[in-house]
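A single protein chain has been omitted from the complex, and every remaining protein chain is retained in its original position.
By written order: A, B and C. Residues from 1 in each chain.
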Amino acid sequence: MRIGLLTGGGDCPGLDAAIRGVVRVAEDEGDEIIGFRHGWRGVVDGEASSLTTADTKGILQQGGTMLGTARYHPDEHTGGVDMVLATIDRVGVDVLIVIGGDGTLGSAHQLALSGIPVIGIPKTIDNDVSGTTRCIGFDTAVATATEAVDRLHTTGESHDRLMVVEVMGRTTGWLGLCAGIAGGADAICLPEEPTDLDKLAHALQRRHDRGSTSSVVVVAEGARFEDLTGSNCHRSAGEVVSDGLAARTGYETRLTVLGHVQRGGMPTATDRLLATSFGVAAVQAAHTRSFDTLMASIDDRIELVPLAEVAVGPRPVPKYLLDVARYLTVR
Amino acid sequence: MRIGLLTGGGDCPGLDAAIRGVVRVAEDEGDEIIGFRHGWRGVVDGEASSLTTADTKGILQQGGTMLGTARYHPDEHTGGVDMVLATIDRVGVDVLIVIGGDGTLGSAHQLALSGIPVIGIPKTIDNDVSGTTRCIGFDTAVATATEAVDRLHTTGESHDRLMVVEVMGRTTGWLGLCAGIAGGADAICLPEEPTDLDKLAHALQRRHDRGSTSSVVVVAEGARFEDLTGSNCHRSAGEVVSDGLAARTGYETRLTVLGHVQRGGMPTATDRLLATSFGVAAVQAAHTRSFDTLMASIDDRIELVPLAEVAVGPRPVPKYLLDVARYLTVR
Amino acid sequence: MRIGLLTGGGDCPGLDAAIRGVVRVAEDEGDEIIGFRHGWRGVVDGEASSLTTADTKGILQQGGTMLGTARYHPDEHTGGVDMVLATIDRVGVDVLIVIGGDGTLGSAHQLALSGIPVIGIPKTIDNDVSGTTRCIGFDTAVATATEAVDRLHTTGESHDRLMVVEVMGRTTGWLGLCAGIAGGADAICLPEEPTDLDKLAHALQRRHDRGSTSSVVVVAEGARFEDLTGSNCHRSAGEVVSDGLAARTGYETRLTVLGHVQRGGMPTATDRLLATSFGVAAVQAAHTRSFDTLMASIDDRIELVPLAEVAVGPRPVPKYLLDVARYLTVR
Partner (left out) sequence: MRIGLLTGGGDCPGLDAAIRGVVRVAEDEGDEIIGFRHGWRGVVDGEASSLTTADTKGILQQGGTMLGTARYHPDEHTGGVDMVLATIDRVGVDVLIVIGGDGTLGSAHQLALSGIPVIGIPKTIDNDVSGTTRCIGFDTAVATATEAVDRLHTTGESHDRLMVVEVMGRTTGWLGLCAGIAGGADAICLPEEPTDLDKLAHALQRRHDRGSTSSVVVVAEGARFEDLTGSNCHRSAGEVVSDGLAARTGYETRLTVLGHVQRGGMPTATDRLLATSFGVAAVQAAHTRSFDTLMASIDDRIELVPLAEVAVGPRPVPKYLLDVARYLTVR
């Protein structure tokens, strides 16, 4: 077979591990791999070149993607789908393996509806692609954010202090929730439930009244707030919390904005294992012509679910994890 | 309620995170926690003391267990079960939360059959407790072993060299398999399938004939071998592979024995999240009087399965992971 | 001897390692250790308690300080020095070992001039205490900031992007300079030399014109700028660079503010070795009654230099390191 391969959407650790898995297994099976540069854009523009096992040497441990990526959806541009079809025809690709988040995979499903054979692999540090319990990049992002929370705990300074750390997560709070619990945060502000800053300020004051000199607050960038006036519209969620708590408690606050640090770095062993397994499963799916499917990690297995599943929208955080957080943070 | 808590079996990272979860949630619910020292031995000997949230400050990130542990099974000693009953009666414990591997949890189930209310939390770096897909400690051990494999890859030396690393895993190869794939090992020797050293030596030679100057071989301590004479009976699996491959290939071999390094260190974020969630679920199970159960991580949920499940024996590695390894190592 | 011990100024990793070193060696020598809480404030307030080897178990690997710290200088408060003298007299302390940055150590020297026997150990993630080449906490902070720079490099996204990371360093650029070089930053903005944003924007554009899609810029919080109008007075140096470069280049910029993450976490091996060696040397200095001295790391030795040296003011970054940075960043 001739297998096309691309990575789309935002960067994350583990993309190269998936590419390596696909290429090595496909080569082993006698297939040829064509890598497209910069996601769907490379398919539209015909930026393609052969990928061999030799090209994947040493990339298992790397962050990022050797193929480049872009946030571009051919189905949203006039003529985009036709250009994809034209490239696939010209290059002679039998199937496209598409590694991406809900945007990139959504486009993949639209193209499948136009008759293009596609297979999807889910990746996003937000972990909210529907149909799979884990996406490539999430485990590493949680590890990175947790390490930041860990570091903020160690303070011996004698005054009351609130350490605020803003993590990614615009729509869902997977990252903030998991890093907050794993790091032992004292409070977690998420998109899922609006934060009442007055109530949070009081809860933190009670904690300090009982003897704590420092608290750590994890804030997802998409955190929502009760009763905020328009003056906050240009400020990040981290700034809203940092300034809002300072004003309400009189404590010093210190803000860390992790930013793209969360998208980079060496993937964890768990992410590499997941990405490699997804890559192997995708090549196997290509051989059984199981198109328009998503490789999904479900209960220690890799399953094939319909790619249409992705369109269900962002997968919500589990209720039990919200409960765990509620028990272990201030109230 | 008055909740007894103990950790049994071998050490691993994440035990303290589970203890912290149990104690904080129970205290929040108005329960009292009694910690027993050194696993079942502390129950038999009545080594018990109160545990409060203050005692669990700063332990989330720690390896090991603040309660101590031991490999001791009351049901295998005459009068052991009676002494457990006596302690529970005397101390006035309503339920025992038992954190352990199959041995410790097996004893817990035996005691449940004698009428003692127990709830189990699975931990083992071998990840082979039946009934749950993940055990506390496994993710960290995989991370540790993978990091060792990573380090062994970087060699610029010009001669043929085999880097052998022996990892834990006497009965099942979960750790070696996952760290081998995640670390990109060139060969993996497991308890699951006997290794043919002649065949492996040839496969590695072919790899070097194609230009590699160095290969990494992961060996589980319980790896089995084809056609080995008795002279190997006193040598570790790592030594058998290291010496056996040196003799067959003429290459230099270098052996790393990770040993207890795999049982130590700060737990990963994933292990802390799992351990904390298990701890919360166990207290909830105590309140619903769901005794003789095992907290199980299944498909992004915590479920309660019958503790008898543990007796099914070591949970085997998934076939698909063996396939992934087969594709990505030498043949 | 009866040795008083305190940690003052901002938090940093390695303080506990120094405390452990002092306590274990002193105990071994038959001395008694009195720990003062929260720096000089604890001496003024008489917050003192005995410290033994048992108290220091497990702290070598910890960040922060078990004694607490504060930014308080007795010599700057009316009656402060007298209260220090009173406490020392009452508690019966023969010598005070003071772990701190230039503020804390400056006070120590002032007290020495009042006849109080003090010995200083330098710590600061800014590494700018005069008289020593290394201070406790610096190596760890450089490691932390470098890891952030590492993570920002891995981007496969196809558009022009500037990753800006703000690190600590108000007066001197040790941290930004070393982390920038070690992390391979494309540009470094320091307090030492005013940054010309126009020139920097052009240099980065040239780099991108030659094919780069992403650049990393390290900005010390005390970075200075050419020709900036007053409108920037309320913005952090990171924001000035991030917004300033976005406006000048049209590239997307992404800002990471590391904040107190740089003061936390497990100390590196190098910091633990330094801190332990300083602790041992300080007890030895106490026994030889070498008061009013600073433990200094000079060329693989620990030397005793006059504590007055600290007053020379912040130790500048070496010219050769600025040269190294100039060679390896854009111009």
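Worth pointing out:
Criterion: a residue touches a chain if its C-beta (ideal position, glycine included) is under 8 Å from a C-beta of that chain, and two chains touch if they have at least 3 such contacts.
Worth saying up front: this structure is predicted, and the values here are computed from it rather than measured.
Listed residues C:12, C:43, C:60 or C:307: the one in touch with the omitted chain is C:60.
Interface note: of B:56, B:195, B:215 or B:256, the residue touching the hidden chain in the full complex is B:256.
For the options B:159, B:206 or B:319, the residue in contact with the chain missing from this view is B:159. Within chain B, the residues in touch with the undisplayed chain are 7, 10-11, 13, 15, 37-39, 41, 62-71, 144, 147-148, 150-159, 163, 165, 213, 254-265. With the whole complex as reference, residues 20-21, 24-25, 28, 58, 60-61, 133-134, 139, 142-143, 145-147, 150, 153, 178-179, 181-184, 268-270, 272-273, 276-277, 280-281, 298-302, 318, 320-321, 323-324, 327-328 of chain C touch the missing chain.
As a convention for this text, only the chains that are shown with their structure count from here on.
Think of the whole protein's Cα atoms as having one middle point; the chain whose own Cα middle lies nearest to it is A.
Mean C-alpha position of chain B lies 39 Å from that of chain C.
Taking each chain's centre as the mean of its C-alpha atoms, chain A lies 34 Å from chain C. Residue positions of chain A with contacts to 2 or more other chains are 147, 150, 153.
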